[in-house]
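With one protein chain withheld, the remaining protein chains of the complex are depicted in position.
Chain nomenclature is as follows: A and B, assigned in order of appearance, with residue numbering initiated at 1 for each chain independently.
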Amino acid sequence: MGLDTLSVKQLIELDACTRCGLCIEWCSNCPEIGEPIAWPREKLQGLKSLARKRFGIRARLFGRGSPTDEALEYFSTSIYDCTLCARCAEVCPVGIDTRSLWVAAREEMVERGHYPKPFDTLRETVTTQYNISGDNNEERLIWSENLEAIPDGVKGKEEAEIVYFVGCTPSFYPQTYGIPQAAVTVMEKAELDFTTLGAEEWCCGYPLIIAGMGDATRELVEHNVEEVRRRRATKLVAGCPSCYHTWLHEYPMVIGEPLGFEVVHMSQLLEQLLADGCLKLGEFPRSVTYHDPCDLGRNSGVYEAPRNVIRSVPGISFIEMKESGRYALCCGGGGDVAMCNQELVEAVARRRLQQAQATGAQALVSACQQCKRTLMTAARQEKVRMRVLDIVELVAAALEG
Amino acid sequence: MSETRTQYWRLNLFHRFIHVLVMVSFAGAAVSGMSLKFRTAPWARVAMQLMGGVPGEALIHRVSAVVIAVYCLLHFVYIIYYVIRRRGSIFRGPSMLPHPRDVVDLWQHLLYFVGRRPRPKFDRFTYWEKFDYWAVFWGVLIIGLSGLVLWFPEVATRFLPGIAINIAHIMHSDEAVLAVGFIFVVHMFNTHLRAEKFPVDTSIFTGKVSEEELREEHALEWERMQEDPSLMEETRVK
Partner (left out) sequence: MRIRLISTCVVSFAILLLLVATPSLAQEPEEQECWACHRQPNLDTVAGVEAANQLCLDCHGEADTFKELAGQKVPLQVDGATYGETRHGHLACTHCHNTVAHSPHQETAPLACGDCHDNLAQHIANGDAHLTVECSACHFEPEAVVRDAESGVVQQSGVDDQGMALDRTSHQMTEPVDCQRCHYEGNEVGASSAALPPKGLLCFACHDASPVLYAGSAFGAGAGMRTDWVSAPALLVFCLGLVVASSFWLKGTVHGKAGLSVDEKLSYIAGDACGIFFSRRLFTLLKYLVLDGILLRRTLRESVSRWMMHGLILWPFLGRFLLGVLTWCAASFWPAAPLTQTLVNKNAPPVAFTYDFLAFLIVIGAIWALMRRALDSQMREITSVGDVVITALLGGIFAFGFVVEGARLIVTQVPGAQAIYSFAGYAVSLVLRQLPIDWPSLYSYLWWVHAALVAAFVAYLPFSKFFHILVGPALATVSGLLREKE
């Protein structure tokens, strides 16, 4: 893991950095930290220095160098104080895929033992309890208890066309219970043949992968794939963009073969349902703005589906934020930063909220439960009267009848 | 190139490196030499200018010659290494040495083209690949030795008659024309224009060959590999 897995292309990227500083200008976190420690350029040069000490010509002639513990601590802090929003990768003039470099750097830090201590707990929790909260995984459907009528899909079917992969956050954090509640309501309304995995839904592994502990996720991956295959599903719908990204890109690589079923995000499913006329929406005369989740937008390239869904709601007025789409500012909730630097998360969230407020919209719609959680918390702290909705909650609210 | 098709190692790094040297030095020697041989032609004058005039052309030609000599030497060393260290045999089976069977193969292949026989089974090196190799072998010897005579006439004429220079001149330039013609017509066809290979036969660059190609074009080698599973396992690309 770590430096040893850096590809030839990634090593070339280390040499291609022109030190232009565009990444620093666009970094979501840098303004909050204000010191070079946070600069993507610093992180890249730090990684280059580590790589040179391992593979460089001097290393091979005179023996591998080792950075000091102080240098490693400094580097570790800069690497982990980052929400992995990938704005730096988006703007780099020479196309360096910085986000992949940051994850590789985290893996290296884990190997060397220079990482925030909470991650040990995280690894323990996820690999033994199969979720990020540490609660009993049998309680995974607790969010459904408040539903008027619990659909068959939630009770659990042996076989179904669609598997709805809920995700850890909405399963265990009450702030976001509304999301799966809305999701199953909508899917029932559209008469889809779906099921959840219930207690057999294990954490997708994303929090460990981005913490640099991806080698601990094998069991999770194999289990989840087996469960979906056992239900003979042809489609997996992920409510969470991070789960979606992990299923789509990481899982086939881990199991070494194609999954055998389609993977979509909820917003894409909604877009399809609305286009096919499976859902009837009533008037919803509100003004909304949309926040692109980093893992759905920049990391997965899904920008239009959620927007199309919003636009198909009759009576809705849609206003774009200043920094949206490919340049969307991060909400602050990603990158496992919440585990070690809550202040940073709140600072970034505050800034994003200000951008949302500036549109004058009544509601802020996103497509990620972590974004919803983070922005809702910020709204509450700043006493901002703005509803924060997930895209599926918006659709559920606009359903006729 | 699909990841799921099985591939086998055919040419190692040394082979591929030598081929790169051959390509570069052949191009250099051919362009510079042709501009000299056909110096009255209009294109030759332009080529000379582009190479830096006659001194430049002479330099390129001699540098290419040195590279040829180097790879020739490296090749001989490799053969010795292959025979002694790797306990390979240059006589049996996967050999580059010509064999009466090659003539039979040629005949059968020609008949196959007109539909009278099935496609013959070739071993590791088909008859045309052997010809390609031996043509270069012969060419390098003839052109190289006559070239040395032309480069160091005072030394050569210490033990050869003066007319050797004239003869060397003819041998050198005529064989060169033959070599260039052969490479551009036969070799390029075999490696680029054949239907199975178009647009390029990548095995000389990647060193790997697909199972399909092995079965079809080197059927005898394939059979040998099937009889020896350890060999198969060793050469298979993981």
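Quick note on the criterion: contacts are C-beta pairs under 8 Å (C-beta built on N, C-alpha and C of every residue); 3 or more make two chains touch, one makes a residue touch a chain.
Small disclaimer: the values here were computed from a predicted structure and weren't measured.
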Contact list for the unshown chain, restricted to visible chains: A, B
Full-complex contact with the absent chain, from B:Gly115, B:Pro199 or B:Pro229: B:Pro199
Contact footprint on subunit B, counting only the chain that is left out: 1, 12-13, 16, 45-46, 49-53, 55-56, 199-200, 202, 205-208
For subunit A, residues in touch with the removed chain: 4-13, 15-22, 24-26, 36, 39, 41-42, 51-52, 54-57, 60, 91-97, 253
